[in-house]
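The complex appears here minus one protein chain, its other protein chains still in place.
Chain naming follows the written order as A, B and C, and within any one chain the residues start at number 1.
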């Protein structure tokens, strides 16, 4: 690793980038970034330019020396990089909205990382991510890939299985949970250890170790009494099934609502889609407003409006992860990494999201105590869905896709699944070259 | 075991009993039944009398010597029994219809053994079955319990876990599959070995060994070409997802349609409920007609109308099972028995449905080769649902019930599940004493 | 499979062959053998001629029509064969004696299939067996290979892993146990089911099902009272540790003495080696006497002296296995076959010795109930030794050899193991081409 670091951001034009800049500035004393490369595609040219200018203003105001570069030439950016942050969105927000609308049309929950939407997102994102990794193998083979492109767990699994790149998947869900817990137990950052385990967007808090005792039950009681600062703002604030959580003795992340109270979420989503718009549509409008703010030449800090965006803490976590690796800090962070026995009952080579000690050699997962049987079954089921989806995304294997989707608890099966799947592929064909065979005349003989 | 056997039928007034009588008469040379006790409850008094008279006419016509006894006194019947056949229906057909209607009301598949209906049925049936077993432990501790009361897998698991009775669960699904396969490959009974494995109403054909080759692919092709005599008449004849089955290399039993093509089944059920009535309602009408036929004093054989009833071959399989045990025949039959490692990845003490060599000491399961990962995950998930349901049914544990139901792929979760569960218990309270605590004032403190 | 069968015997000049002939004649009504090919090598030419002439006299006396052919041309024999029986001994009895003497020299038990001797035997035998299988893949790809060449378990595993040949490993140990048990419980052949499981020469009787009860404890009591007809005559008749067996609830095969009472066996072997000679030396003398008897032109039956030879019932079991396959008899036999989940805790693709239903498609193993933990650990350990030995035998991998031998409980470790291993390879170099690299100048760079 160099003394002065080169950090590359794929999808540099994202509205989240100002948080990343802020995080880098905040840690400049321990993370000496020399060059920050913002990479984007032709369609994102204007946005990335706005971001870069804001970044430069922020850096200047802070009075440090980081060289911000903007490019559409990914290879140029990747050369000799130390850290590559992947935060692009394949198909942009329109892709996300399409996923939501198609799912809803067929009576299923429409979401960016869960269900049919998560499948579609994986199929769009994984081929591009593998392309990036191939370039990294050539241009910066020792760099770390920090992936926070969704669906982060499946994307990370694809990278770990199909490339030689050192990859860590990151998510803001555990970060938000940790901040919520800190608030509930009145402890500062780093004063307690929250241990989570599961899959991306399907984790449970297993321990909250603070001053020699496990505060899990105390936090649980607060949550069940309606004081729940652990759920991201993009998930509607329904009540948890109280007796279920108490009996489990674990605190599920907010996304578990999609599984524990599917019908309520479904109705809520349908109402939103019929009203203010789907989450993707809301976010699209929000982004537009954000970029208008970013353009302001007087703005030289992360605007507070960004916090309503939903992905808060993401980028800050990425900066902390870089700093922990660079400085061998041994912070406990919650990352997607190779299982290797961390969660018993899952394959060694799959990706899991687990609390890990972050070292200069990457994450060392903490051991996960055995899950209750019902939770383990759900995790195993979803992991098989994920693994089949990764396979489908890489190989263009429609049967693997269907075998996976049939397992997914929030995907409906039968004729409507066939139709929804067909429509999903057709509408995304530009981003899913692996499935183009389906629309050629010799499709049958090929697959 | 006695030289002259005493066979007891719990639920003797069932419309299926004539098939059982026919099966016994057909095997009289190898299964020397001396006494056949038909046990029923007060409400079934009239029906069991009709059945007994028909049985006596059938026996007389055959010219053999079986003493038919009718009683409402179960203990009297059980004393020194050799075989106890359990085929009662807790809550009668009205219970089944209630299950169907409540499920449909909440937008879920309404079925006797699957989903919320299967849960309700288990909660009604298991307490009574355990009562019977306690009596057996006292009055006929060495007798075999052949259970074909639904849900057969969960009922058998409850007996194996909570009593000392030797129990075997039986189902007509594999019997129908075996007969269908015999027809497709042109082989006589016993000329081939069909090996199935899974859980009750969730099995797959793994091998079809005939004349030194495995005919599975040949049978699969016939089925996928629309020639499918393997599915019971009570499951609507939808097409299987072709690519899925081919890729799996296993033939699922008809009930897998509830999981692989849920939405089509749901729509079909809804249409039936809005039209000719639910399956339970259709059966109720059919039963009425059957008993009118049974009453005919000139009838001295199983009437052909019984075959449309849906449960065909059930009773014949029970007779074959008795004959195989009694004569140590080592026939390969497909039964619910203790797992004990037969299916890798499931607990040792749970019940599974597997092809077994039937000996005088009971079933010796054939080893089951490892399942494809996705199928294993589904089986594991459903087994955890079943085990939690058994626990809920025995302990009256509502949280166990919910933890189980949340896993079930054809049960919807959220507020509607709470409501549906509440209504299910309330409507069945006469048959679910274990849940009465929910409706007493101190419910909270008790559970 | 042909109507008139072609049976090939590799190692046709073995002294056991007359039992095989007797077995074939005994089953001629159900196993219509047209041609019996006795294959041997140049060194065995004289012996195989003697055997062939005896076989012809036996056949003639029986008055049936089997054409006996003798050849040194294995390919000629294999062409269109239906069954190939492998009973050769790589390196002949001198190889066996060498194994025994080298082991004893280094203070270890010297035995044909256990410990260092078993390892050496595997390394001599597996390369030849794989060569035979390659020829079979070309000349008779649908033939069954019945392997009773020792070490039968490892040889079978090598065939199952490295070739496409349908192979079944056979051993007389369970056959002798079954006959001993028949005698103790007073039951005829086929009247009871003995279920065994484990690895070749490391099996335990798990069940003895007779007339509806498990007679295991009854048989155990007889054995512990000194009435033990279950042990082959080549294993010295020591007492079992009584409390151990009772506590286990399983009856170990005689070879477990090598593990449960190693020191006594060691002392006995040492005494024999210093006195009448090792087992191999005794057998060599015995064989000489047998062939003198076989030469007698008046002899037209299996001479009773053969029974003292040690391998009794081997060949008869092979004939029964052929008859069971040919006629789809569904007999329960005890064979070495692919594990595939039969014994939980072992890899799917390894070979295990388990009671199986023999069909025209080969063996269907009975499910094996979980072993007690300590026994499972021993089985797992030994299977890893076996698998590493197979790898070493195929690849010539000396480190795999050592990693395996270090695990073996009756192999001593340290400098003496290095020396013993070196001597073993050096003395057997003609039969272990895979290890020749060790004695060339560039050995280090090659491996």
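By definition in this document, a contact is a pair of C-beta atoms (placed from the backbone, for glycine too) under 8 Å apart; a residue touches a chain by one contact, two chains touch by 3 or more.
Just so it is clear, the structure is predicted and the values come from calculations on it, not from any experiment.
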| message | Could you tell me which displayed chains border the chain that was left out of the figure? | response | A, C
| note | Considering the complete complex, of C:85, C:290, C:378 or C:425, the missing chain is touched by C:378
| Residue of C:211, C:262 or C:327 touching the missing chain in the full complex | C:262
| Of the listed residues A:94, A:274 or A:328, which contacts the missing chain in the full complex? | A:328
| note | Which of A:211, A:225 or A:440 touches the missing chain? It is A:211
| remark: Touching the unshown chain, subunit C contributes residues 107, 241, 243-244, 246-248, 259-265, 373-374, 377-378, 380-381, 384, 387-388, 398-399, 402-404, 406-407, 409, 412-418
| request: Spell out, residue by residue, where the missing chain touches subunit A. | output: 1, 193, 195, 207, 209, 211-214, 325, 328, 330, 332, 340-342, 344, 348, 354, 357, 359-361, 364-370
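Definition applied: only the chains that are shown with their structure count from here on.
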| Taking touching chains as linked, do they make an open path (line), a single closed cycle (ring), a hub with spokes (star), an all-linked set (complete), or other? | line
| said: Do subunit A and subunit B, two copies of one chain sequence, contact each other through the same residue numbers, with over half in common, or through different ones? | reply: same
| query | CA centre of subunit A versus CA centre of subunit B: separation in Å? | reply | 46
| message | Just the number, please: Cα centre separation of subunit A and subunit C in whole Å. | response | 57
| query | On subunit B, where are the residues touching two or more other chains? | reply | none
